[in-house]
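A single structure is presented below for examination.
What you see is the complex with one protein chain gone and the rest in place.
Labels for the chains are A, B and C, by order of writing; each one numbers its residues from 1.
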């Protein structure tokens, strides 16, 4: 679960990491009182989950009330569905640092990533100046040791005047990474101010979904999702991805879905959405199809090859869903795996034309989507 | 630092381990209101640090106010210097368990020790029924895992009805062991009540002195010590042990002191006290001798063989102490090590007769203590 | 013998009395697996499919010899169950749990590495040596997929494995040992760590890896080939050639590694050491014929 900047910063604050003074607003009407609290110049930071907010114009430096109001209106009315803006003091910056903690699957370590040149995305740094990126591996059995923090600081050229505060921030960031079951916790940029203070300028925090049961306090609200279908799927625990093509995918298994996605692209088709029909969802055909129908797709393609997710149960669910929902678009099925013979009979009895080869099913769906025969 | 039962129980409570209802009293006048709060029958538990309180009659079960008052008076007036009594509810017990956590130096593990037959000291258990003692080694890198708790419970024959509460207590005891930098944390007995509750009947907690800087909140008060000299030494950070013989030992190094202690015993002498004159204390001769003089000893024996603790500095200190304190008993010195030649001159100049052989010095001190020549 | 397990391997089942555990124990025994005992705390004295159940792994290994342990344990208890198996010296562990906390998986892999154990999974269908034995849940009854043969298969996926393996079989081949290392961002064991076993296996002529975008697992395999530690033919099928950047297609592995691991990079890595990459599942069989000179 990827959190908003303001949530990451709340976590930083709880962990003892300094953040800029800020007020969260939901409308232009809240702006003036927020600005009065913070004082000018200030920054308007749109709280959206996508990256590259600076380039998209979603972060605005403003110098007075008039300037602020104009920019704030623009942000709330932008195409990026901005619901919340963080009104934040403009920090007097000397330099910017990159700092994050994540995991390294190969060595089974926690990994600190640091760079003295912060403020740009780490992916960009990795391409432009890989030699400047510092990686420090942390044995999860020992945790981040003081000598490692010192070594990172020396390698980054952290000045003596800043060393203590920098070390404290890194130590606390690491603990926050552990305590929040984070996949990634990132401060970018970490500001070094002209008075040698160390302040988190921006924050990313991604909580491991598998740890949600022990990381309570983060509620999944509509704000986190691009579409109603994504949001409703999330509430039901059904993996769902929104695209904007013609074919709704009701597939089982991430690997198989990715493959079907590729095959559709090879055939010149486009995908409207991916909905995970496998795992615990294989009995939820009605709800799954309902969610797919929320899309403007032209066809629903069902591809499965299940073991526990029995083909006959899935086939019966599809037939049931068609009967109940009376879908306005064709359904193409390629349902295989345990009890596939029975599934075959069920689908045929319902008047469907079951297919058993993935590529053939993909071709049929693409053909329908492009206006071919039903 | 060994804590009193009531302190151990406060820690248990903070850690979420159930303890009996109890009130701490410092005089008989506080008894009635305490007893009213707890209700009869109740237990009067003398808060002293020595073991075997039951056998010494320092724990009394009382059934009414008259009974309570009589016993309470006896305890406060006993020879064991009881300053504080824990007035505690008498728990309705089905069985008693032994449970503790300590360290195992050989394997560098934390070690859980458990026994289904609690209520007697572990040393007694170890002699009487070693086969009943369960040891479980815990890798400090991983911590106590749930499977280990389950296994301990099975080996102890913990009943299903109690399993969850027992597991919770053991898990919390282990965490308290870590969080308090304990040398030893022990619940003995751990009560299993007739209603299948699990309650700490008694508690031992010994905090590692080397961790005092990060285990604040435990103040060393006079109550912890048998004598003023011990207490005053502790306040100054000087290791000190109280005995009741004739020879005050001002020695450097635990190993050498233990050896001198043995040699005195071989020669038929007795030790009044041991004061650590080595390490950081080697410049504190005046204060050290002052503390030794608080004893009813007949002679002070100084034995050292130092490196950093320079012999000349120690010799000068001894001479200075004699001049300032004008001790009422003889001083025998055996001061060797770095600059021992200079020390020799200093002592001789002051009219002392320095000795350089430990056994010879011991013989001389024993001779003086037994009424021989000065 | 097969790699990891065959019909002689002595298998313990942790979580044997659960619904899933007992159901798949039946199937595992049915397809030849030598299940020797099971573990469920508090259930000692019971039997499942004729196998004794013990309170703990320690008690089980006190009574029977165990070489491998199969975990049917919920994700949040998986770390404890893995450590329990390691504690008893078991060096082969398969965990099918889907949803193990990320930080637990790090500790599991770290412990496996330091104990010199192979932990397969989580989020996997497990391990199967078709015709001999299985640990996990594969639809071994579908003969057009799980036919015995001489092709090793390693995979990060579930359904896609059935899809690709069916293509291997339809091309006239069969499977020697199939290892599902699982779809978690931090699997207990990585592709490259299994390659030496396939290299040494006399019953394997070539290996098919079923990978996907994200991570560096395919690149590590290429390195093994470059280092001469694996010399048999390798054919890969990789999903996600056309996947949009930044979207997470179910498996988290792609994201965690932080932007690396495009399929393009992986194809280059594998082909640079002589491996073959199939564009479609259907082509895997053709490439196998090509690399085996058939």
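One rule holds in what follows: a residue touches a chain if its C-beta (ideal position, glycine included) is under 8 Å from a C-beta of that chain, and two chains touch if they have at least 3 such contacts.
Just so it is clear, the model here is predicted, and its values are computed rather than measured.
The chain we do not see here touches A, B in the full complex.
Residue in contact with the omitted chain (choice from B:205, B:263, B:315 or B:331): B:263.
Considering the full assembly, B:102 is the residue among B:15, B:47, B:102 or B:297 that touches the omitted chain.
Residue-wise, the contact with the chain that is not shown comes from B:255, picked out of B:255, B:351 or B:371. Of the listed positions B:30, B:181, B:197 or B:342, the one in contact with the omitted chain in the full complex is B:181.
For chain A, the residues in touch with the chain missing from this view are 142, 145-148, 150-151, 154, 160, 163. Of the residues in chain B, those that touch the hidden partner chain are 51, 102-103, 105-106, 108-110, 113, 122-123, 126, 139-141, 178, 181, 183-184, 208-211, 213-214, 239, 241, 243, 251-259, 261-263, 265-266, 274, 276, 278-279, 304-308, 336-338, 340, 358-359.
The criterion applied here is as follows: only the chains that are shown with their structure count from here on.
Ranked by the number of C-beta pairs in contact, the top chain pair here is A-C.
When each chain is reduced to the average of its Cα atoms, B sits farthest from chain A. Taking each chain's centre as the mean of its C-alpha atoms, chain B lies 55 Å from chain C.
Mean C-alpha position of chain A lies 28 Å from that of chain C.
Of all residues in chain C, those touching 2 or more other chains are 107, listed in ascending order. Touching of two or more other chains is recorded for residues 141 of chain A.
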